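So that we are looking at the same thing, I have put the structure below in structure tokens.
The complex appears here minus one protein chain, its other protein chains still in place.
Per-chain residue numbering starts at 1, and chain names A and B are given in the order in which the chains are listed.
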Amino acid sequence: MTIPFLIIAFVTLVPAAVAMALRNLIHSSLLLIASWAGIAAFYFWAGAEFVAFAQVLVYVGAVSMIVLFAVLLTRHTRIDAGLAPDSIGRALAGLLAGGAVFGVLLGAVLSTPLRVGAKAAAQVPVKRLGLELMNHHTIALLAIGILLTVSLLGAVVLAATDSKGKGATP
Amino acid sequence: MILTPLHLCLILSSALFCIGLIGALTRSNAILVLLGIELMLNAANINFIAFWRYGPNPEAGTGVLFVVFAIGVAAAEAAVGLALVIAIYRHQRSIRLQDARLLKG
Partner (left out) sequence: MIGATSFSPLLLAAGAGADSFLERLPLVIRDTVAGVFPAPLQWLVGSTLSIVAIVAIFGGIFAGLTLVERKMLGRIQNRPGPNRTGPMGLLQPIADGIKALTKEDIVPRSADHLLHYLAPVALLAFSILTFAVIPFGRNLVPLELDAAVLYFFAAGAASELAIFMAGWASRNKFSLLAAMRALAQLISYELPLLLSFVPIIMLAGTLSMTGIIDAQAGWQLGFIPRWYIFTPWGFAAFVIFLIAALAESNRSPFDLPEAESELIAGHLTEYSGFKYALFFMAEYFGMIALSGMAITLFLGGWRAPLPFLEFIPSYAWFGAKLLVLLLFFIWIRGTFPRLRIDQLTRLAWKFLVPLALVNLGTAAFWSLTSGWSGALQLVRWALTIAMVIGPFVLLGRGLSGTHRPRTYRYA
């Protein structure tokens, strides 16, 4: 029961941590994709099949592509731009803040007695999810649809260049 | 004090959250900052699934649905965020966040 979980946690956390430390952006992105896949594995392990596939489809399939395209379109060299002189202090401060947050969260989690439901979680059939989505959460669904449309248009407007103006930026 | 599976899931998610946080705070590259924020969102999703799975009422699909919505929002965020990064790059020829300070008073 816990062995698969530990493997999944390892596969999720280690690539994420390494990705955040690497200077090669493409390697970071690819490692983060591995981490996202690990999270999908966690969903699968927890019995949320539908979410696991959605995670793979959206993150591994779509977000990864946007990220990789963005890296390639904005890159001078393969390496992350040189760090600013004050960056050692910044890195230390960031590490300290992150470590402090982790300490607080860990303490809070460990000191809370959590009761786990005795019965095994029932698989939620996809059909039930769909019906619930369409009955109780219709407004949220519509809002997500509008949000995605607006963000699609916004992304196009932001990233597009005028072809009729001074010409595309090189 | 016993470590239940729920505890383990919460520790996983807080570790992931903090990795994302450290990344977002320390890196100067806008894309990596965005990716750190994505990791933090994913950590929140893990919590939803963990509480849905081990909570008192796993038959209700609310936790699952919340994660589906969160994934949708995260996708929108990534698209707009990276479009912004490209727009910034076009103006500044760099995506170091320290360089994007035109609006600083």
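Criterion: a contact is a pair of C-beta atoms (placed from the backbone, for glycine too) under 8 Å apart; a residue touches a chain by one contact, two chains touch by 3 or more.
Remember, it's a predicted structure, so these values are computed and weren't measured experimentally.
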| item | value |
| --- | --- |
| Shown chains touched by the chain that is not drawn here | A |
| Absent-chain contact - pick from A:L68, A:L95 or A:A140 | A:L68 |
| Of A:L22, A:I39 or A:A54, the residue in touch with the unshown chain | A:A54 |
| Option touching the unshown chain, where A:L13, A:I26 or A:L133 are the choices | A:I26 |
| Residue ranges of subunit A at the interface with the undisplayed chain | 4, 26, 30, 33, 44-45, 49-50, 53-54, 56-57, 60-62, 64-65, 68-69, 72, 123, 125-127, 163, 168 |
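Definition applied: only the chains that are shown with their structure count from here on.
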| item | value |
| --- | --- |
| Separation of mean Cα positions, subunit B and subunit A [Å, integer] | 5 |
| Touching residues on subunit A, where the partner in the complex is subunit B | 1-2, 5, 9, 12-13, 16-17, 19-20, 25, 28-29, 32, 35-36, 39, 42-43, 46-48, 50-51, 54-55, 58-59, 62-63, 66-67, 69-71, 73-74, 76, 80-81, 83-84, 87, 90-91, 93-95, 97-99, 101-102, 105-106, 109-110, 113-114, 116-117, 119, 121-122, 124, 128-129, 132-133, 137, 140, 144, 147-148, 151-152, 154-156, 158-159, 161, 169 |
| Subunit B residues within the subunit A interface of the complex | 1, 4-12, 14-23, 25-29, 31-32, 35-36, 38-39, 42, 45-46, 49-50, 52-59, 61-65, 67-69, 71-80, 82-87, 89-90, 94-96, 98 |
